[in-house]
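Sharing a structure, written as structure tokens. Questions coming.
Heads up, one of the protein chains got dropped from this complex, but the rest are sitting where they should.
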Amino acid sequence: MYFALTDEQRALAETARDYLADRFDLTAVRAVFEDTAGDGHPAELWKAFAEQGWLAVLVPEENDGIGLGLLDAQVLARAFGTGAVPGPWLPTVLAGEAVRLAGSPAQRAAVLGPLAAGELVATVALRAPGGSFDQSGVGVTADAGPGGARLTGTASPVEYAGVARTAVVAAKEPDGGIGLYLVDPASPSVTVTALDTYDGTTRLGGLVLDGATGERLPESNAAVLAELNRRGAVLTAADLVGIARAALTRTIEYDKTRVQFGRPVGGFQVIKHTLADLHVGVLMAEHAVLYAAHAVDAELPDAELAVAVAKAKAGDAAQRATAAMIQYHGGIGYTWEHEAHFFYKRAKRLVATFGDAGEHLDRIAALSIDA
Amino acid sequence: MYFALTDEQRALAETARDYLADRFDLTAVRAVFEDTAGDGHPAELWKAFAEQGWLAVLVPEENDGIGLGLLDAQVLARAFGTGAVPGPWLPTVLAGEAVRLAGSPAQRAAVLGPLAAGELVATVALRAPGGSFDQSGVGVTADAGPGGARLTGTASPVEYAGVARTAVVAAKEPDGGIGLYLVDPASPSVTVTALDTYDGTTRLGGLVLDGATGERLPESNAAVLAELNRRGAVLTAADLVGIARAALTRTIEYDKTRVQFGRPVGGFQVIKHTLADLHVGVLMAEHAVLYAAHAVDAELPDAELAVAVAKAKAGDAAQRATAAMIQYHGGIGYTWEHEAHFFYKRAKRLVATFGDAGEHLDRIAALSIDA
Amino acid sequence: MDLTFTPQEEKFRSELRGWLDANIPAAWRDPGFWRTVPDDEGFELRRDWERRKYEAGYGGIAWPTEYGGLGGTPGMKAIYDEEMALARAPLSANGLGLTFLAPTVMAIGTDQQKRDIIGPMLRNEVIWCQGFSEPGAGSDLAALRTSGVLDGDEYVVNGQKIWTTNAMHGDKLFALVRTEQGSEAHRGISMLLIDMHQPGVEARPLRQISGASEFAEVFFTDARVKASECLGGVGNGWKTAMMLLSFERGASGISQYATFRRGYDEIVAAARRLGRDTDPTLRRELASRLVELECLRYHAMHVLTQVEQGRDLGSESSITKLQWSEAYQKLFETFDHLLGLDGVVTSPVEDLDLASLQYEAFWTRSVTIWGGSSQVQRNIVAERVLGLPR
Partner (left out) sequence: MDLTFTPQEEKFRSELRGWLDANIPAAWRDPGFWRTVPDDEGFELRRDWERRKYEAGYGGIAWPTEYGGLGGTPGMKAIYDEEMALARAPLSANGLGLTFLAPTVMAIGTDQQKRDIIGPMLRNEVIWCQGFSEPGAGSDLAALRTSGVLDGDEYVVNGQKIWTTNAMHGDKLFALVRTEQGSEAHRGISMLLIDMHQPGVEARPLRQISGASEFAEVFFTDARVKASECLGGVGNGWKTAMMLLSFERGASGISQYATFRRGYDEIVAAARRLGRDTDPTLRRELASRLVELECLRYHAMHVLTQVEQGRDLGSESSITKLQWSEAYQKLFETFDHLLGLDGVVTSPVEDLDLASLQYEAFWTRSVTIWGGSSQVQRNIVAERVLGLPR
């Protein structure tokens, strides 16, 4: 029994944390956060991601990647949550996963190498407004046209739609199935709209496709879409856990020193108990993300359940911890100048990304009640 | 604007409270609670109920009653909750309401006078196992037979089915409507089964009707059933509010004197804040029950909403307050010898009586979202 | 039980409603309006509108007529609060002055102060700010350190206040200042009435997580105030502040109810637009929020009754604050749940603009902090209402 990160994984976590603390701390995050007109994609940071191998982590060695698993990737996602780090890491990595899982050898060679090297920013476009993160939520249809498939419909919100050079678009196919397609967002039959969001640590856009050309990933189907959504959920849960732990740790540190009524506010029993409960919740969420990532890697029979548990629990922990960060910093945590809102807003967005609590609880119910 | 009990209503509350404190305190409750084989219907207490006019409160003056409203009746229900008082007051009063609302003059004369005088214990049988407190939950059907309607089906749990001499049974009729019928539980085509329950402050039974004769209340229909369920919900909510306040007050008193770590446990901030939140919740529930009772009496346009709000809120307040009563008495509140479990168990039962939280929230949603 | 208002009160309501209908510009009814107007311009609009309202006879509803008020009943004040919320009237430009300072001046001000302060405030000639909180004195107000040193017949004030509403537009500030040097806790404090138009007073806007700036910081650097500009007597500042804050108790929550109830409907409408209003769990969650809002309404009637009966409300205002602030915050948590990922962007689909609701969602994170945090309110309820040990 070894339920923990390996020494290598721990080292990876430390490297990421140290790099971000040194080179892309919250001051750098703030610059991106406040530059709402900017693309939210600092070039230096991306270069470092490539150099550190953080884009290659899930890319197979045969495609010039490192070929590690989701457990390793979640180490990075967690570090990015801890640092509220902007940039298209998650959508790029997931687009890579789509190609790895369902692409032809030629597609894999064309996409994965550049992606691992930091030369290709990509994204995934898997649901329409109002939809859920499954087959039913897909808002694009694919029709056979002259010279290949034509895609029509909407996907939104899409992370970093404005900078991605390739988008993996999920589409309903004439036979009722699902396919994944490589689409060039710059093509004339694709309209990319920047969408305003409160979370300045990302950039979101809408894709409207009007008969756009799509290159099908030949092995793609509904199961691959589900697999992709699961992996997205695990990495999002890891980011949330990173946020939650950062929010809690920062609040504890502040409350140890902030004095009111002649003593540190962290000495008041109500605050102590709230922070203790939060710690238990965050710890459980950390466990759940570790387990889910491993369950997907090892194809354990309860992987689907584990992913839903991890996403639901991580979202809950992050929302509570970031709300508490504001409340238990007193007024200062409510100001723009303080960092609390980076974490609060990022958590608020990610809680609903790759399935909100309701979707995951419904899945857990189906697996445990109807089985 | 006068949102409060009148002096008369306050006096009624005090009389009831004083009487119960003097003549039927928790020692007397315990005797009934522990005598699980007994009928849970102390004769002396019932006699007093009659003498005090507590059975006549809703009976019109023309039927030898006092002819007051639900606002007055809830004063009594609240006192009975405060004292965890056993006995078939609620089912008897509600059976009277059914007859008052839908009975013929002859039926009213036959039932209401004796009921007000304490000579008739009655009950209501309005839903089947698994059902909700509305039309859909009725588990008895009425067919026209020789000499009148024949009722077949199940109603359960029915309060004091074992001592009631008359039961008002809701039944689905051949035309798809609903009728209310007076049924004699002692008739051979009715089987009354005593049902085991953890709440010793009441007695419950199941009714199985196999072609039983029922005397129809001529004005009854689905709307009257709904009205009856509303009145049941308001009086149950009042009982719950009485329970909640009693549980909270007793816990506060205990925690002011119980010393741990050199000071009263009621001085620990976590306990103070929990009790403060409970107080706010119980107070709001008290308001909500007052408003709902008045809204029904005055036929305010939001009466249906108000009843659902009151039942949902009172149930929530009572459950929290009684659970806290156990937790914040420490171990002693978990013992049989302590009174906490009377309140806890009574609340647990009543939370689900006349509609659980889910039912009432669904109604609120329908009224406020779909309207 | 009688939940009706008197015929006179209903007449007042109907006239007021008519006046509001005629005088609130249609544009103002758009929930997004005030965020589209630059801050300064918005404040001037509010100041001007409020002056007109006063001239129409709707200033100081429950104040005695001798102070320029209407001499109305508590019921009229509740009706006024409710109608203003229903009409989406903007927040008062002089709210803290009207709610807190004016009744305190009426109660304990000198004749000169009564003349100097109340009339000009009613006419919005002087906008008042409150200077209580400091960076080191939030929940623990008595830890304040802003100092006032007597120099001739003037105090020289140094220090900093924070969370000052309207400070960018304020004319004067009623501030708690430590006038007895070396004093501690609630001793040695005075309430000084400081002119903000002087070199020694600088206000800097404080941006919030929503991006807006309702509050500001105020810095005092050798600011000067006449010794006579002290309310309630030198060294009595704590007592004066407690009296001042007690006037919050008249506020029953009816204005919040009217506002939040409309928010509920707006949230439902947004969810419906995205087909999320049929989710059974979210419907129940919404219903739970309405339960708390309706309880707030009943509670407002209870408070109004107590006021009309002349009863001592004690620490009732802490209960009101807890109920409205927690219910409000949870309502907007439900907004997040209802909208899901689509609530993350301002306009998830055409013709749906969530900006106002998103803004309000962030605002709700502050309401459990300011005006006495939920933790402070629970302490008050536990100790003063339930009698639990300190």
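Brief remarks follow.
Note that the chains are named A, B and C in the order they appear, and that numbering of residues resets to 1 at the start of each chain.
Operating definition for what follows: a contact is a pair of C-beta atoms (placed from the backbone, for glycine too) under 8 Å apart; a residue touches a chain by one contact, two chains touch by 3 or more.
Note that the structure is a prediction, hence the values are computed from the model and not measured.
Looking at the complete complex, one finds that the omitted chain is in touch with A, B, C. Among B:Ala117, B:Leu195, B:Ala222 or B:Ala366, the one in contact with the hidden chain is B:Leu195.
Here the missing chain is touched by one residue of C:Arg207, C:Arg284 or C:Lys330, and it is C:Arg284. Although one chain is not shown, part of chain A still touches it, namely residues 1-6, 71, 252, 255-256, 263-264, 266-267, 269, 271-273, 275-277, 279-280, 283-285, 287-288, 290-291, 294, 297-298, 300, 305-306, 309, 312-313, 358, 360-365, 368-369.
Interface residues of chain C with the unshown chain, by the touch rule above, are 279-281, 284.
For chain B, the residues touching the absent chain in the complete assembly are 127, 129-130, 156-157, 195-199, 204, 259-262, 268, 270-271, 323, 326-327, 330-332, 334-337, 340-341, 344-345, 348-349, 351-353, 356-358.
One rule holds in what follows: only the chains that are shown with their structure count from here on.
Chain nearest the geometric middle of the protein is C, using mean C-alpha positions. The centroid of the Cα atoms in chain A and the matching centroid in chain C are 40 Å apart.
Centroids built from CA atoms put chain B at 51 Å from chain A.
Among the residues of chain B, those touching two or more other chains are numbered 269, 273. Listed for chain C are residues 375, 378, each touching two or more other chains.
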